[in-house]
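To start, the structure under review is shown below, and the notes come after it.
One protein chain omitted, others in place.
Chain lettering (A, B and C) follows the sequence in which the chains are written, and residue indices restart at 1 in each chain.
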Amino acid sequence: MSDYELIKESPLGGAEHEFDGVTVAEVTDQSLVMVALPKDRAEDIESAIAESCGLSIPAMGQSTRSTDASLTLWRLQKNQVLAYFSYEGDDAEANLAERFNAPAYYTDQSDTWGMIRVSGERSRDVLERICPIDLDPNVFTLGSVSRTVMEHIGTIIFRDGDDSYVLLTMRSFSRSMLHAIEVSVKNVL
Amino acid sequence: MSKTRYSAFRVLKEALTGHKGWEPTWRDAEPKTDGYDVIIVGGGGHGLATAYYLAKNHGITNVAVLERGWIGSGNVGRNTTIIRSNYLLPGNEPFYELSMQLWENLEQDLNYNAMVSQRGIMNLIHSDAQRDAFIRRGNAMLFADAGCEYLEAKEVKERYPFLDMDNARFPIKAALAQPRGGTVRHDAVAWGYARGASDLGVDIIQNCEVTGFNIENGKCLGVQTTKGDIKANRVGVCVAGSSGRVMAKAGIKLPIESHVLQAFVTEGLKPVMDNVITFGAGHFYCSQSDKGGLVFGGDIDSYNSYAQRGNLPVVEDVCSGGMAIMPMIGRARLLRMWGGIMDMSMDGSPFIDSTEVKELFFNGGWCYGGFKATPASGYCYAHLLATDTSHEVANAYRLDRFRRGAMIDEKGVGPQPNLH
Amino acid sequence: MSQINRIDGGLIDREKVLNFTFNGQILKGYEGDTLASALLANNKHLIGRSFKYHRPRGIVTAGSEEPNAIMEIGNGAYKEPNTRATVTQLYNGLEANSQNHRGPLSFDFMAITDFLSPLLGAGFYYKTFMWPKAFWEKFYEPAIRKSAGLGTLSTETDPDTYDKGFRHCDILIIGAGASGLSAALSAAESGAKIILADEDFLMGGRLNSETNEIDGLAGSEWAKKTVAKLSAMENVTLMSDTTVFGAYDHGIYGAIENRASEAREDNDKPRQVNWRIYTKRTILCAGATERLIAFGNNDRPGIMLASAVRAYLNRFSVVPGQRISVYTNNDDGWKTAKDLNAKGFRVVAVIDSRSISPVMRVPGAEICMGTDVIDTKGRRALKSIQLSNGKTIETDTLAVSGGWNPNLHFTCHHRGIPKWNEEIASFVPDSAPPVGMSVAGRAKGTMVLADAIIEGHNQGSSVALELGYKASESKPATTSVVAYNISAHWGVPSGKNRAWVDFQNDVTVKDIKLANQEGFKSVEHVKRYTTLGMATDQGKTANVLAIGIMAESMGQTMEDTGTTIFRPPYVPVAIGAFAGRRRGMEFYPTRYTPSHDWSAEQNAVFVEVGMWYRSQWFPLPGETHWRQSVDREVRQTRSSVGICDVTTLGKIDIKGEDVSEFLNKVYANAFAKVPVGKTRYGLMLREDGIAMDDGTTARLSENHFVMTTTTANAVSVYRHLQFCHQCLWPDLDVHMISVTEQYAQYAVAGPNSRKLLEKIVDPECDISNEAFPYMAAGEITVCGGVPARLFRISFSGELAYEIAVPTRYGDSLMRVLMEAGEEFSVIPYGTEALGVMRIEKGHAAGPELNGQTSAYDLGMGGMISGKKDFIGYTLGLREELQRDDRMQMVGFKPVNPNDLLLAGSHLLGLRDKATTENDQGWISSCIYSPILGHYIGIGFIKSGHSRKGENVRAVDLVRGNDVEVEICSPHFFDPEGERLRV
Partner (left out) sequence: MIIDHPLLGPRDSEEFVYLGSTDLIDRPTNWESSAAAEDFHQYQYIRENIAGDIQELWYHEQGDQSWLVVTRNTLTHEISNVELAEDFSRAKGRGK
């Protein structure tokens, strides 16, 4: 046993704010692992993941989700998929590699990103002040995912519900992103 | 010198006689059939200045300036009017200092009031590393007798109380100023040089586009134009912004890309700032014109373009730079935005040189620093065209410098034009 | 008496009385008024002064083209100069003040300039103020500047906020007049996603100001009904009080929305929102703007556009005068007389320059056909007009119509050139507007309302159809056809009197002719020489008139004369709106390091490093000068152990079978054979042979490397590597991902660093000198199983490590290290101490890797591999880069150890004068070394590598410092590197 214990902390300390029509809350129970797909192994990997998890590699800008909804694959790049899954351990990379059993390159990204969920009926009104992507529900359909820039911060946006969006920014930007969302709320509501 | 000397007395006299006596500022000419000693391609500030100094300094008056549109229609008519000689590198500083000295005597020399206003320019400093770099630059300026002044934050605040010192993302820590820097009424520079050159015998030919060069055995014998072929013993191209297009007609490729730079002016306002201020942690610089408009600009749009117009991201970026350092301008309205085409060179510095074609010379690559260079560019280009030798302060501006590895890279960003 | 000019009817809400002030006088208006209509209701005609001659001026228009009625709104920091009263929606408490006069508005001392006007014609200033030379800056220019300019900025920080927003649609319709509403309706019915934007706070365009009937309803009623219908449709977004200001590439439009009217008094919400609209197609329905006619003294208060008189009459229920006359060259002007009659007002006279029969009967009015107005009287308000037939007519308001100019501005934002249409005597859009834009209604030159409605309807339908939506089945609205006939008529010879063209900038017909006379013949030359069209209204009422006068004066066609270039913005836009939220602390987002909160608890001083905040130093109680803290941090690190957060350095995980080969191509030194578990220093060059970045790269397993970059270049190096991979060597099996933020990384440096780490590293990981020697790298666990990466690398020159843990543990690791290090008196150190130690060790950093220095200059020529191709190899061999007399990096120490040495100093021979020719180099980095007890510097000097031991001067003329220094090795401290390896 070590004499010292390390205590983990989420980027925003679990911040959660309710407004009239919008809820802004940090997401703290998800892990992220980047899965690189070497060109000559892409098919093997795809079939391995299909076999082990029953998941297909999504189309660009889309996601696929396991039946129990605990694991979602995002396709933001041609040669990579990003796994977004319910897991809070320190070994997300190994955990996913084991679940997938596919000859890909895995890189833990769980601590790279801060995640904020913006949900509620006015969520799109709030987000249109910072998000250049068209969030029209018929365009950015459920499960859509995109990487863009908001308020000079590189941001991934994922629609995980009818009126619910998860925004991911590099961890060090988390406070600035939360502030940007709160300013939008103040300006709009 | 001039057949109609301008003065307050003359203005008074004309006022009493209904202004009937004013003659054309310059003589509109048509091409001579027997050609010219020197043809300058491009009736912008640099081309007109070159013609003026060819005639004045070297006595070469059988000169034509060919302009595709109306004179001064390029970047001399489309810039933020700033003059300064606050360069870092020895390849640049003496050249721009010569230019500054020429500005200082321009009006008396030309008998034309281009409103050279040495109201001073000030570069804001936001970090210790930036301070060190600016002190290095300041010393280079003082070594070249260009003058400079270092201001601590407190002095900056005293002089410019409207600057945001307290709530800034990148606080202002100091400033380096050049009191001799300032602004000039840009269009008037073209008109003044045109008038001066015309009075000395130079033919200014507007609406005459050069469509090709007559080159035989590697030697340029003249130009083809929309007004017919024109013979010349020597041709000097001076069309920054269009250098690539024009030199391609002579089969010459250049270390230059064309990019768009936007600039902005607000509605007229009573005076709020008397000098030029440059943000050191964002893309913004600003001065106030004599008419009252805040004239400001920032960075180039970053993509190659010949379109003379830019896009919104740069507009917003520049305005936010302005709001970051002087949030008093929030309620000033941007009246007009425009785009000029820059010859962005591979190291951010210009060229004044001969070319691989005999008797064909090239002046260009001014990036967005061409306006302040106008007098020295004309002066040194005339020197080269008249004597076949580079003027000593323009000796580094050679086309082969990349082949040799003798870059003049003030910003240190390397061979990527859109970063200079 | 209040609102003496107010009459019945109109589109105002008389239930809502609003109080406002003009030049301190309290006045009343109604909800739905503009400031201009409320001023006119209160019989305020003299509302401002012109730019140059300070002529008394009144309201001319009822729209965004207004040249005269520009004033300061609000007070203190809220003051907004140059605001057009004609588009300012009235609100309770609005405070308006006239501008550009000295003394009261009615007696402006500066009006003296009007009497001097013969001296002050176009371009007079180019011809004088040159003698004596020194007087320009001292006397002439300040005087000119003071009298120039219009309104005044408060010079205080803008207290309002602004926002930005993004909207997407299939079809953007600009303008909600008759054709815009028709287009919106047919397009919306097809199912396309529509944005309809209008600059007015009330949609309907001219329908609100005219008396046309549409589908049996009053035009304004039809507009209201149509707006209501559109607003109920889910696929329609209505944006009123939103001015589209520019057409940008590929269907991007900028638009400024004003704070909603109900919130005008409430400063809590953003004052304006800058919308970026992305659209597939655009239908421009911006209508047209009426123009004036140039006649003698045509600028007096009371002379207005005929259409503006109708707008005040019909929409705002204000009659601007008691004795109104009309002067026109087209049929439309007669409508003003008709509408006045309809409201029960007698019209004094109708003067039409055309020699035709009267267009209609105007009971009680004197009708003068083929007649012109040649002069007017009345300094502060119009009293009478003089006609070309010799008559003088007493009149207090003259409604002038010189015809209509289509608002085609947006069609030219991509450099389109308008075409002249003689039939309507106006420029019309050319055939090449911005891609995706079509034009309908009067903006296109379709002057008859019935046709404009059909055109709007058809375009809305056909554009939607082209985008794949079904065609609308509805029919266009109907209205009676009213002909529009015009004979172009620009100006009337005015003799000695001046005839104004550009009201605001005081450009007269004479000025234009003088410019032509002086050789300024291009329309751009005239504009620049006379300042025509450069005022806040951008010449909306003036430009075409001026072109007409030029064409006449020079005997050429309108088309040959041409227009100046139309550029954005369509109307002036506040700088604050373009900036949006980006100001103050929100100019850029802020990045916080994992140890930020802990550092803040220690009262660390933070410094901006790019977007990061890093700890600069950690002052202890009693330390009053930063040097005390920094010297202590350096001493303590060198004598025991210190910790520094280096998370900001770029970290890139690189995986794949070809990583070695890839690194060998991008680094200048050899990288083909780095063993697993080792770190290697790497120098990266640009392709031009100049140093780009440096860092260390560790091989964690056969196919897994982790690269570090400098903080400043983390993003650009990653981009460069992606370029090298995707563009140059796409088939290499290389997968890169930034892990900068994945790990909190701390430097643990100093003789006790190993002892400290051993306390937290799990016992199964051996980090002894033997097992984990200098430049070792490995994956370990700490504090009972937390995964970590450990690198034995040193920037300080001490025995040192960098340890990285998942960022979730970053804050905690800092606290644990401090706790575990207590027995060694561990201290945190900041970027200053980091810098001191790197200079003591002679490591090049930002000031040396400044993009101008080669590996050879930096003294790293020996590292360059000659056995492989790598980025920067070939061009690095160019002759000038290889010269022995280049500026080379060396160290400098003062000969007198008490001397101050300053970065930025230039280097001179001992007896040389400070000239550019004698300049030998400069000091790039400089610090006081607490270990050596004197200042030391790194810098560049000609042939430096071969001049060690020589003395020169470091001269800082800027701050007045001149000291003798010895050129030495930059490795000031432990040059053999023994301390690294213990």
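The rule is short, and it goes like this: a contact is a pair of C-beta atoms (placed from the backbone, for glycine too) under 8 Å apart; a residue touches a chain by one contact, two chains touch by 3 or more.
What you are looking at is a predicted structure, and each value in this text was computed from that prediction instead of being measured.
Q: In the complete assembly, which of C:Glu466, C:Glu822, C:Asp869 or C:Asp884 touches the absent chain?
A: Counting the whole complex, the residue in contact with the absent chain is C:Asp869.
Q: Touching the hidden chain in the complete assembly: which of C:Glu141, C:Asp241 or C:Asp688 does that?
A: C:Asp688
Q: For the chain left off this view, which of B:Ser305, B:Thr355 or B:Thr374 is in contact with it?
A: In the full complex, the listed residue that touches the missing chain is B:Ser305.
Q: Which listed residue, C:Asp658, C:Asp762, C:Glu819 or C:Asp899, touches the chain dropped from view?
A: Hidden-chain contact among the options goes to C:Asp658.
Q: Suppose we count only contacts with the excluded chain; which residues of subunit A make the list?
A: Within subunit A, the residues that touch the unshown chain are 60-61, 76-78, 132, 146-149, 154.
Q: Identify the residues of subunit B touching the omitted chain, counting contacts across the whole complex.
A: The list for subunit B reads 243-245, 248, 253-258, 302-307, 311, 313, 346, 402-403, 415-418.
Q: Which subunit C residues would touch the chain omitted from the figure, given the whole complex?
A: 248-252, 278, 414, 435, 658, 661, 687-688, 715, 719, 722-723, 726-732, 869, 873-875, 877-878
By our rule, only the chains that are shown with their structure count from here on.
Q: Between subunit B and subunit C, what distance separates the C-alpha centroids? Give it in angstrom.
A: Comparing mean C-alpha positions, subunit C is 23 Å from subunit B.
Q: Mind checking the centre-to-centre distance between subunit A and subunit B? Centres are C-alpha means, answer in whole Å.
A: Computed value for the inter-centroid distance: 50 Å.
Q: Report the inter-centroid distance (CA atoms only) between subunit A and subunit C in whole Å.
A: From the centre of subunit A to the centre of subunit C is 32 Å.
Q: Can you list every residue of subunit B that touches 2 or more other chains, as numbers and ranges?
A: none
Q: Which positions in subunit C touch two or more other chains at once?
A: Touching at least two other chains: 164, 276, 582, 586, 588, 590.
Q: Considering only the defined contacts, which subunit A positions touch subunit C in the complex?
A: 1-10, 34, 36, 38-39, 79-80, 90-91, 105, 107-113, 128-134, 136, 139, 151-153, 170-173, 175-177, 179-180, 183-184, 187
Q: If we count contacts the way the header does, which residues on subunit B are in touch with subunit C in the complex?
A: 6-8, 10-12, 15-16, 19, 22-26, 28, 69-70, 72-73, 77, 90, 93-94, 107-108, 111-119, 126-127, 129, 131-140, 142-144, 148, 150, 161-162, 164, 167-171, 176, 185, 187-188, 191-192, 206, 266-272, 281-282, 288, 290-292, 307-309, 311-312, 315-316, 318-324, 327-338, 401, 403-407, 409, 411-415
Q: Any idea which subunit C residues touch subunit B in the complex?
A: It comes out as residues 51, 79-82, 118-119, 121, 124-131, 133, 136-137, 141, 144-146, 148-158, 160, 162, 164, 246, 248-249, 252, 254, 274, 276, 413-415, 510, 514, 517-522, 524-525, 528-529, 531, 534-536, 538, 565, 567-569, 572-576, 578-580, 582-588, 590, 607-608, 686-690, 692, 846-847, 850-852, 875, 878-882, 902-906, 914-916, 918-919, 922, 924-926, 955-959.
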